[in-house]
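A single protein chain has been omitted; all remaining protein chains appear in their positions.
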Amino acid sequence: MFEEAKKSLGISDRDEMRKKIKPTDYKSLQERAAKEIAKLEGDLIIDTHAAIKTPYGYYPGMPSKVVETLNPDAIVVLEFRPEDILQRRLKDLQAAEGQRRIREVEAEEEVQEHQDVMREFAAAAANHVCCYLLRLKFMQPQKYPYQHAEEAASALADLVKKLKGMA
Amino acid sequence: MFEEAKKSLGISDRDEMRKKIKPTDYKSLQERAAKEIAKLEGDLIIDTHAAIKTPYGYYPGMPSKVVETLNPDAIVVLEFRPEDILQRRLKDLQAAEGQRRIREVEAEEEVQEHQDVMREFAAAAANHVCCYLLRLKFMQPQKYPYQHAEEAASALADLVKKLKGMA
Partner (left out) sequence: MFEEAKKSLGISDRDEMRKKIKPTDYKSLQERAAKEIAKLEGDLIIDTHAAIKTPYGYYPGMPSKVVETLNPDAIVVLEFRPEDILQRRLKDLQAAEGQRRIREVEAEEEVQEHQDVMREFAAAAANHVCCYLLRLKFMQPQKYPYQHAEEAASALADLVKKLKGMA
């Protein structure tokens, strides 16, 4: 999407993308990006959000038009415990801006809502184009760093292999 | 929809609408009403149900065709505690027909199911046309009369302002 935004809207860095693009432009940017991605050959894994949290509400990352264009074999949903998601975000924030406090209780409910909408959007997208919907859940605390990331990567690799075996 | 029903089906009051209109007529009525609404200019807030409870099941208020025609910037979902919804309905009933008993426990589950389906339909609609989905939750008892209504109105006004700022 950033590549498309540079070309068509003169956007020069990723931060400008969220701030300077009007919603109607964003929508057509999303659709153009999907068309470019759909042209790529080989096995593609697209890392995206099914629901993007904005001050206006949740914005679909895989709306009907986009998912029709991408025509995926499968949509994989990654689910984590809200507290684990908050921990990772906190780490990123600490790295970027120094330590700050977060009202954790409220925040956990919000993260849970984000995941609920994400799941509902992903289900709607999968049902629309008739592709597999795989839910990968990581509901136990990690026993070592990057355990969830490693297990998710291995489940993804396994899925790609299986789907290729079927084709 | 009532305006359309008067014109095309000779319906004369709102009560007749639910009783005398066949489902196929209802569907095309809904679509014609959406087309009329889509023609209106200015900032529009449509007050509707995403899921209408009927003796045949839940009927979608914003099915794919209708939401394509309306092409909203955002869908706002209002969520309340089942007991608060029941209280308001009870009040309306008491005002209309005098006091009556309601089997509350069973009823709360039913209200919760209605809200669940409403959320799922709204998510499907938002994902279909790629618009914002804002969930406004009022999960605390009101501290004064109409607190929820006032807060919802103010959140809606705020959203309209923000969306106009973006356009």
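Labels A and B are assigned to the chains in the order they are written; within every chain, residues are numbered from 1.
The rule is simple: contacts are C-beta pairs under 8 Å (C-beta built on N, C-alpha and C of every residue); 3 or more make two chains touch, one makes a residue touch a chain.
If you're wondering where the values come from, they're calculated on a predicted model, not measured in any experiment.
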From the listed residues A:37, A:86 or A:159, report the one that touches the chain absent from this view. A:159
The one residue from A:7, A:20 or A:135 touching the chain left out of view is A:135
Contacts of subunit A with the missing chain: which residues? 73-76, 119-120, 123-124, 126-135, 137, 159, 162-163, 166-167
Residues on subunit B that touch the omitted chain in the whole complex? 22-24, 27, 30, 51, 54-60, 62-66, 113, 117, 120-121, 124-125, 128
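As a working rule, only the chains that are shown with their structure count from here on.
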Computed distance of Cα centres, subunit B from subunit A, in Å: 29
